[in-house]
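Omission of a single protein chain aside, the complex is shown with its protein chains in their original locations.
Naming follows writing order (A, B and C), and every chain is counted from residue 1.
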Amino acid sequence: MNKLAPQKRIQVKEEACIGCRLCEFYCAAEHHPSKDLLKAFGPGRERPRGRVRVVEEGPVSFALVCRHCDEPLCVFACVSGAMERDPETGKVIHDPERCVGCLSCVLACTNGTILWDEKRGVVAKCDLCPGREVPACVAGCPNEALILSE
Amino acid sequence: MKNLRTFNNPYRDDKVFEGCAIFALLNQAGKNVSGEPVFRAIANMRNRGNGLGGGFAVYGIYPEYAEHYALHVMYDDPAAREEVECYLKDRFDIAEEEEVPTRKTPAVSHPPQVFRYFLKPRAGWMDDVTEDERMIRAVMDINTGIKDAFVFSSGKNMGVFKGVGHPETMAEYFRLDEYRGYLWTAHSRFPTNSRAWWGGAHPFSILDWTVIHNGEVSSYGINRRYLEMFGYACTLETDTEVLAYIVDLLARRQRLPMSLVTKIMAPPLWEEIERMKEPERSELIKLRQVYGSLLVNGPFAVVIAHHGEMIGLNDRIRLRPMTAGIGGENLYISSEEASIRLVCPELDEFWSPQGGDPIVGKVKLETPALHVPVRPLVSDEDRAGLKVGGLI
Amino acid sequence: MLPEINSQLPILNPQPPTGEVAQVDARGLDYRELNRRVDDLLASGAGEIEIRGVHGQRYIASRIRRPVNFRIHGTPGNDLAAFSDGVRLEVFGDAQDGVGNTMNSGEIIVHGRAGDIVGMGMRGGRIFIRDEVGYRTAIHMKEYREQRPVIVIGVMGQDFLGEYMAGGVVVILNLPPRNPKSFSRPPAFIGTGIHGGKIFFRGKLEPYQTGKEVGFDCPDEKEKELLNGIIRDYSNYFSQNLDHVIPDDFLKLYPKNLRPYGRLYAY
Partner (left out) sequence: MKSYLPAEFIIERNEDRCIRCLACVRQCGFETHVYDAEEDSLLSKEELCVGCLRCVTICPTRALTVRTNPSEPRPNANWTREHLRDVARQAESGGVILTGSGNDKPIRSYWDHLYLNASQVTNPSIDPLREPMELRTYLGKKPDTFNPGDAKTRESECSNVRIETPLLFSAMSFGAISLQAMQSLAQAASEYGTLFNTGEGGLPSELVDYGKSAIVQCASGRFGVNWEYLNNSAIVEIKIGQGAKPGIGGHLPGEKVLAKVAETRMIPMGTDALSPAPQHDIYSIEDLSMLIYALKEATNYRKPISVKIAAVHNAAAIATGMVRAGADMIVIDGIRGGTGAAPKLIRDHVGIPIELALAAVDSRLREEGIRNWASLVAAGGFRSAADVIKAIALGADAVYLGTAALVAMGCTICQKCYTGICNWGICTNRPELAKRLNPDVAARRLENLLRAWSLEIKEILGGMGVNAIESLRGNRLQLRGVGLEEWELRVLGVKGAGE
């Protein structure tokens, strides 16, 4: 794979992650049609899922989120061509329309950042919030445990 | 009435704040000795003072006038001298008067004049009270009434020499190397303010009682108010002054033995008293009940001296250092052992008493060499003085 | 991670003292001059320093951080070896207040008595005082990892020995005092506020003599071994026969609680 310009990615600082899980909520809302927390999670509504996940063990907690690898194993593993690396930006993008739900990418990813969307039968992963300068999780993190870096 | 605190406590603090070094020497045989070891010893503790006060009390220096009160008076202004001498001539028979001899000492700047008078109260002036009470009245009158005059000391056959400077400087200035005494106390002062007033240095004195003190009397406020009930005017607003008055009140006026006076100033803790046997237990309970206001609290190490006796005392939990040594005929008390060892390397005895446990040094009365009148603790003359309600 | 404290010290001269003894006459010197002279001698390679005629100079050996031997004759002043780290210092005479104040390591041996607050806040090393000591010995002495301070007192300490003690070992041999006037009443308030360390006291104590935070026990076998070693060292240092002093005579004083004031407050 040809080397590309350095990719912007979300850097996770475990020592600053406070385990509030707000990144999960901001992500889910951002990927909800309403792009609004209250509308996405309002009473009686079906709760959307985010593409970032906080794991915790005692005082240790951090967010699992796609690293947009330079050599993405998920892209190699994808059987349907749904997972692609944008040659322009270096972003690893997933196209749910082409996804067949084989979970090969989930098995291939060494970071555990591709999530299974049971309801839709496809996988979901971080897309760095197209249309936003800073991804929603980064903007919402109260302790700058998530940083957008080159 | 003149306000002495404008000299000694110019900022009107609660009291004068200071720290220091103390040293004392008693020749227990009553022999008059040179003060040279005392000068060296106190100079060795230079780090404890800051050069803003030094002084000495010496006993046995005026044997030729042993029956006269030796009044050391300091004058900041020659006019004050005229006024004082006028006051004295009206009330006392003055056997001798002279300026205290001094030596030109570079480190001493703007010294006041210091004069001494050997005198006795004249018949017809306040005959109804003892001579001591009359002497005290004169001291209080001069100190509170005559501007620019201050009495350093007023006892018989003893004197206080003090001023602004390191103590060794004061010794040189007052030519103390030319005196011999059987009891020397020395003080190096670390006052927090620099208002250079010679009267503010230690020792503090009333009659032949002198006090040198290291520490701060935290109970000063109430000690002072209690003493004021008995007519003591705490004109200098310094905690050391109250120590002198406490001893005067208890030992001289109320006739309590020194062993009890020290137990009033630094009583045992209640817990300890409860463990004591009768009658000691009841006696101490009584003492604390009666004299609670004279408990001297806070850190202190003090040497109280009068003719024939020197007492070193610490506060109850020994917050200030004090050590004692005996070498030959001499008893030494010092803030630091090194000073004693400097002047007497081979000591027969050495100890650091526990808090509240006095170091008592007495001149052995049978010693023929003693030329000093040692006053008995209780005299009829003194007893009469008790009838006078107050001093002022 | 922090490396071991001692290994962190840049030791100028890692070799043990060469035995080359530099002499200093302290008479007439103030402490700054004396200590500067010592610095100069060390800089020029002296391995051992003998100071004579000491009369109250303060802070001797207080900024030395290498294993230098000092032999001091006279009466050193306050804060002897304060903040020191690794010196071995022998005093032939009495010492004053503040011996080994906040000392980190090393050894001080006093052939005589010492004044108040011996080993205040001391964290490591050993202090041996042949005779008695003043008030507040080992106040707030503490230990840290391999640094375990030891104070050995030949005679007895005055009140408040081991106050606030937070670590280390104090041993009181209770030998006959040089002058009983220093102990007109039995010392009290031993171990007031103790919350670490141990005090080994030879002889008997009345309950009132100790703080209420103190527990009593007999030394166990390991502690007896420690005591035997200390007794042996004391006999050697001061050339005294201590055959009559045996570990079984000692009372162990220990903190009943690591948190003596835990119940003082309303949360």
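Note that contacts are C-beta pairs under 8 Å (C-beta built on N, C-alpha and C of every residue); 3 or more make two chains touch, one makes a residue touch a chain.
Since the structure is predicted, the reported quantities are computational estimates derived from the model, not experimental observations.
Visitor: According to the contact rule at the top, which chains on display are touched by the left-out chain?
Guide: A, B, C
Visitor: Among B:319, B:343 or B:363, which one is in touch with the chain left out?
Guide: Final answer for the missing-chain contact: B:319.
Visitor: Using the touch definition from the top, which of B:14, B:67, B:82 or B:96 touches the missing chain?
Guide: Only one of B:14, B:67, B:82 or B:96 touches the chain omitted from view, namely B:14.
Visitor: Applying the definition given at the start, please give the residues of subunit B touching the unseen chain.
Guide: Contacting residues on subunit B, toward the hidden partner: 11, 13-14, 17-21, 47-50, 190-194, 214-216, 299, 319-320.
Visitor: Would you write out the residues of subunit A that touch the absent chain, in ascending order?
Guide: 13, 15-22, 25-26, 37-38, 40-43, 58-59, 61, 140, 142-145
Visitor: List the subunit C residues touching the unshown chain?
Guide: For subunit C, the residues touching the absent chain are 1-2, 5, 8-9, 31-32, 35, 58-59, 62-63, 65, 78-79, 82-83, 85, 97-98, 101-102, 104, 117, 120-121, 123, 136, 139-140, 142-144, 147, 163-164, 166-167, 193, 195-196, 258-267.
Following the convention adopted for this analysis, only the chains that are shown with their structure count from here on.
Visitor: Taking each chain's centre as the mean of its Cα atoms, which chain lies farthest from subunit A?
Guide: B
Visitor: Kindly work out which chain lies most centrally, taking the average of its C-alpha atoms as its position.
Guide: It is chain C that sits nearest the middle.
Visitor: Could you grab the centroid distance between subunit A and subunit C? Build each centroid from C-alpha atoms only and quote it in angstrom.
Guide: 63
Visitor: What is the distance, in whole Å, between the centres of subunit A and subunit B, each centre taken as the mean of its C-alpha atoms?
Guide: Centre separation, subunit A to subunit B: 87 Å.
Visitor: Between subunit B and subunit C, what distance separates the C-alpha centroids? Give it in angstrom.
Guide: That gives a centre separation of 37 Å.
Visitor: Among the residues of subunit A, which ones contact at least 2 other chains?
Guide: none
Visitor: Which residues of subunit B touch subunit C in the complex?
Guide: 44-47, 271-272, 275, 317-318, 321, 323-324, 336-339, 341-342, 349-355, 357
Visitor: Please output the residues of subunit C touching subunit B within their complex, sorted ascending.
Guide: Its residues touching subunit B are 30-31, 54-56, 58, 74-78, 93-94, 96-97, 113, 115-116, 134-135, 158-160, 178-179, 181-185, 187-188, 208.
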